[in-house]
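Dumping the structure here so I can ask a few things about it.
Note that this complex is displayed minus one protein chain, with the remaining chains in position.
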Amino acid sequence: MANKQKKNPIVLFIHKTGSPEYFYKLSGRFLPWLIAITTILTAWGLYQALYVVPPDYQQSESYRILFIHVPSAWMSMFIYAAMAVMAFIALVWRIKVAEICAMASAPIGAAFTFITLCTGALWGKPMWGAYWVWDARMTSELVLLFIYLGIIALYRSIDDRRAAARVASIMALVGLVNLPIIHYSVEWWTTLHQGQTIRLTGPSSIDASMLPPLIIMAVATKTYFIAAMLANARNMLIEQDRNKSWVRRLIGDAP
Amino acid sequence: MTPTRRRRLLIVLSIIVGAGLATTLVVFALKENMLFFYRPAEVAQGLAPVDTAFRMGGMVVDGSVVRADDSLAVQFDLTDYQETITVQYEGILPDLFREGQGIIAQGKLSTQGVERPVFEASEVLAKHDETYMPPEVADALEQSKAARGETTP
Partner (left out) sequence: MSDFLAMGGYAFFVWTSYGIFLTTLVLGLVLPALRRRALIKELRQAYRRAEARRKPPRNQGAEQ
């Protein structure tokens, strides 16, 4: 597929961004902007979440945990899907930048999964009456954390960086089966965890006045993910390519 | 053992431990969720085990909550709109516990000295739905319902 000499703009873009040097330079230009946007959005979103929106009719102020719990839970799954797509590209086309981006995503996904579990426990204690219940939704989310940690451990335990990325990528693809389990757990099993509040199709069961912080935080966590992933990937790239001329040129000569 | 081999061994071990752990957790969750969960109607029919702990889920019947004056003991009726089972519990109830609320109680069935079986709960968990709204909106909903002549459940 690569030897077809078509000048498709998408293919061209992939090849260009696939070049470590181009990727490094381009991501370096975007990174400060991404961090700035993330900071502004997060500040705005948290202000709305903690101060502006009204309390809930049943859970009063405690439901404000929703505005970080739900976006984090979405991210824990979104990042996994993104990582699996990049792992797939890495396995099929052997693009080094894709490998590194996939592996750079794993710790961030693990961080969001950790936040989801912690905030869920802190929300569950006052409302449900327990920090933790072996409920299908919570257990599958905990399994997601273990899968992330497994991918990170596997990647670190192999010396050859390219081989390590390939093995960890395979594990990432295998772990994909957990995503539908997490999503549908509240429908397939009797869970203490409630069902979906926000639906892409059909009406959501949250009052419109409570929606803005949720949307802002959902966007903020996305830009955060791109920023943190690029920051990780840039480090991994120059470390892995330390003996390549482009790193020598960019790092060695700079004052 | 060479470093490479030790590393490989570590990899294999971590995969086995990870997969084992994941499976155990899933099995754990399924067991707790499916095998030991009963509705009041099933309990009334005698389908629930007598001396083993299980979970019972339902709605707290309006006006059935009786609290002791001198302790944390509380008694209430749990219903699935078919049958009603009385639950006794001593401890702190979750903040969402109220009449008409869906809850899950964990405990054992006691048949000693009473005609109807009483569920002795060791843990009471409140289940809430996925609806969030400000109190004023909830009030307005109630009022419009009342205006239409419906009673709140």
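In order of appearance the chains are A and B, and numbering begins at 1 in each one.
Methods note: contacts are C-beta pairs under 8 Å (C-beta built on N, C-alpha and C of every residue); 3 or more make two chains touch, one makes a residue touch a chain.
A quick note: this is a predicted structure, and the numbers were derived from the prediction, not measured.
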| Missing chain: touched chains present in the view | A
| task | Name, in rising order, the residues on chain A that touch the hidden chain in the full complex. | result | 35, 42, 46, 50-51, 55, 60-62, 64-65, 68-69, 72, 107-108, 111, 114-115, 118-119, 122-123, 125-126, 224, 227-228, 231-232, 234-235, 238-239, 242, 247-248, 251-252
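Convention: only the chains that are shown with their structure count from here on.
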| For chain A and chain B, what's the span in angstrom between their mean Cα positions? | 32
| note | Residue positions on chain A within touch of chain B in the complex are 54-59, 62-63, 66, 126-130, 133-136, 138-140, 142-143, 146-147, 149-150, 153-154, 157-159, 167, 171, 189-192, 194-197, 205-207, 209-210
| field | Complex contact set, residues of chain B against chain A | value | 4, 7, 10-11, 14-15, 18, 21-22, 25-26, 28-30, 32-34, 37, 57, 92-97, 104, 123-139
